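Every protein chain of the complex appears in place save one, which is left out.
Let's turn to chain A:
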Amino acid sequence: MYKASLMKCEYDKERLIYLLNNPINETERTALEKHIEGCPDCQNEFEASQKIWTLLGEIPQPAPSDHIQADFRKMLANYKETVTEKHNFIESLLAKFKQLWTLQPSLQLAYSIVLLVTGLFAGYFINHSKEPVLNGEISALSMEVQDMKKMMMMSLLENPSASERMRAISYSEEITDVNSQVIEALLTTLNNDENVNVRLMTLEALVKLSGNPMVREGLVQSITRQESPLVQSAIADVMVKLQEKKSIKPLQKLLRKNDLNEMVKDKIRQSLNKLI
């Protein structure tokens, strides 16, 4: 006691407040209480604090007005309303999304079809937007090429070389729109060309054009003009193949020729038999 009162107490006085209010464990509490008993300094402080503390508890506590509860209910109701409004909005959005979700298989299908069609159209238009131009260009070009071939053929037919003239004949097969000019040129070659091979080749080329009545007519007229036995028999074969009745008279006329090759005579007779 004496010692404690003389010496400044080293005890952590801040801890004393724990005795006032705070839940502390028993050992701590007993330790605190034991110290206070033996230390008047701390005891004074604690007692003063405790007095104030107890007195604080006796101060009548302010109470809110009665309407505070009603105010709260009003506030809560208002709040719930705003929340449900928000909620409803969100819910309706969700419902729409759910609806979309259930519709999805057909939607997906529709969507993919739309995509496909769009793709097709896009592809079509991308290609075709250029096509008129391209088509125009290509047809113009092919027209030019055709014209070139015709010109080439005409001029080559005048060529002294037989092989060049044969090349001209082969060009004629590549010409798609054969006009009367070409046919005339070919028929002239067939009747007048000095080379047998050229004439035979011209004959073959004309057979391919036999759908044209002008060609048929020309071929029939050409029968009596041919001197070469090869061409004569070839033209007889062609007449049989085309079943050209108009060729009977010219063939009979040819048959009456005195200098006609015997083999060709046989050939023509056979042909006439097939035609009549």
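In this section, a contact is a pair of C-beta atoms (placed from the backbone, for glycine too) under 8 Å apart; a residue touches a chain by one contact, two chains touch by 3 or more; residues count from 1.
Heads up, the rule we're going with is that contacts and distances are computed from a predicted model.
Going by its UniProt record, the hidden chain of the complex is named "RNA polymerase sigma-70 factor, ECF subfamily" among "Gas vesicle protein", "(2Fe-2S)-binding protein", "NADH-quinone oxidoreductase subunit I" or "RNA polymerase sigma-70 factor, ECF subfamily".
Only one of the listed residues, A:31, A:76, A:126 or A:214, touches the absent chain: A:76.
Where chain A meets the omitted chain, the residues involved are 13-18, 21-23, 48-49, 52-53, 55-59, 61-65, 68-69, 71-73, 75-76, 79-80, 83.
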